[in-house]
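Of the protein chains in this complex, all but one are displayed in their positions.
Presenting chain A:
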Amino acid sequence: MSTTLFDKVWDSHVVRKIADGPDVFFIDRHFIHEVTSPVAFLGLKERGIKVLYPERTFATADHNTPTINQHLPVADALSANQLKALEDNAAEYGISHWGLGHQKNGIVHVVGPENGITLPGATIVCGDSHTSTHGAFGAIAFGIGTSEVEMVMATQCIMQPKPKKMRINVNGTLSKGVGPKDVALYIIAQLTTSGGTGYFAEYAGNVFEEMSMEGRMTVCNLSIEMGARGGMIAPDQKTFDFLEGRLYAPKGEAWTKAVEYWKTLKTDTDAVFDAELNIDAADIEPMITYGTNPGMGIGISKNIPSANQVEGGEETYKKSLAYMGFHENDVMIGKPIDFVFLGSCTNGRIEDFRAFTEIVKGRKKADNVTAWLVPGSHVVEAQIKEEGLLDILTEAGFVLRQPGCSACLAMNDDKVPAGKYAVSTSNRNFEGRQGPGSRTLLASPIMAAAAAVTGKLTDPRDLM
């Protein structure tokens, strides 16, 4: 029978099927961080049980870590306590831990692939919805709750009903100034923030085939923003080249054998999906969001839709625009902004910093803009320096901070003040996401760069 990439990986990890219930689903790799793991460890302690396979769980601190002066003790007592709890728990249960200051530390979804922990055909979970990122390698990867974090540590399995399958095909040629983030925001705008709920997506078509691994990670990362549990892309030579030689990737003969297997991980030509979406790459413009969920996105040259043009209730829509301080039919270009955030598990990789730098090169940061440039990991940070990007950024008036989730969810001090506008390369524009009362406009790194140097929303194509 013809099967999809998703079927192949899913079915090979089902330990048993429960009648009228979920599958007992085996997890190959488990990432944990300081925020969603402490209560799971407490559960283990109360039950008096150990971690079944400590070598399959990897801990990193990222959500509430400061992005300056990481050599100093963490000033926020609650954050410090949570970081200490992760360190202690990892030590007690024999889990590798890349804490604050460790050279391998960084955002969980950046360091996983960087170290070859993420592999094609693997099943990967983490108590974080953007675990979908790892699908870029042909893995089934998705976010889980803390009860499930405990479940995975205790038994290396979770109870999961198999999602339905959706394929999103993007074919054709992307226009100038349109990158992976725009493709993802366009898809989410088409499907809305709930259109993918109940599905697992496969991204297919020449646009994804031609995309870099970093770009594929950006796209898969945002799968959850259309409600899909995750999204994946069939592994290819680019995937193998990215992984070869990385710390946890197979070596020698094991590598050759692995690649042989990975080459079989693709959807059969006549396999059937529960839903399919076809998009012409030429229809996609550089995207910007104007509302309070990631589905509220439009091309930068467009006006904000009126309530009768969008799906969903008018009351919710108007509440959203009121929060943003925007109005129906507003023009986006030219709107003044206050903050720019480059970073997060969505856009905190080297390619994102290259793209941002390309735009700000030879220009100056606008005086009215506070910019936070936060690499996704120390490896990315080092690469920014090695490639000479830091010199260009410094010349343009920008400062590079230290790795972490930072202003994406504002658990640390990187908070956008109430009422202020931030053009952010992160993944969520929910009310208060970047700080109480903050107003977030999601965009690509080059859109963020264009805003950073002009102090207002600007079509990045005008600066290219």
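Everything that follows uses one rule, which is that a residue touches a chain if its C-beta (ideal position, glycine included) is under 8 Å from a C-beta of that chain, and two chains touch if they have at least 3 such contacts; residues count from 1.
Criterion: contacts and distances are computed from a predicted model.
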item	value
Protein name, per the UniProt record, of whichever chain is missing from view ("Carbohydrate ABC transporter membrane protein 1, CUT1 family", "ABC-2 type transport system ATP-binding protein", "3-isopropylmalate dehydratase small subunit" or "Phosphocarrier protein HPr")	"3-isopropylmalate dehydratase small subunit"
Of A:Gly145, A:Gly245, A:Pro336 or A:Gly388, the residue in touch with the unshown chain	A:Gly145
Touching the absent chain when the full complex is considered, from A:Ile32, A:Leu119 or A:Ile300	A:Leu119
Which residue of A:Thr4, A:Asn64 or A:Thr239 touches the chain not shown here	A:Asn64
Residue ranges of chain A at the interface with the undisplayed chain	12-13, 15-16, 18-22, 24, 26, 28, 35-36, 38-39, 42-43, 46-47, 49, 52-53, 63-64, 76, 78-79, 81-82, 85, 119, 121-122, 127-129, 143-148, 150-151, 154-159, 161, 163, 193-194, 197-198, 224, 227, 229, 250, 258, 261, 293, 312-313, 315-316, 319, 409-411, 418, 428, 430-433, 436-437
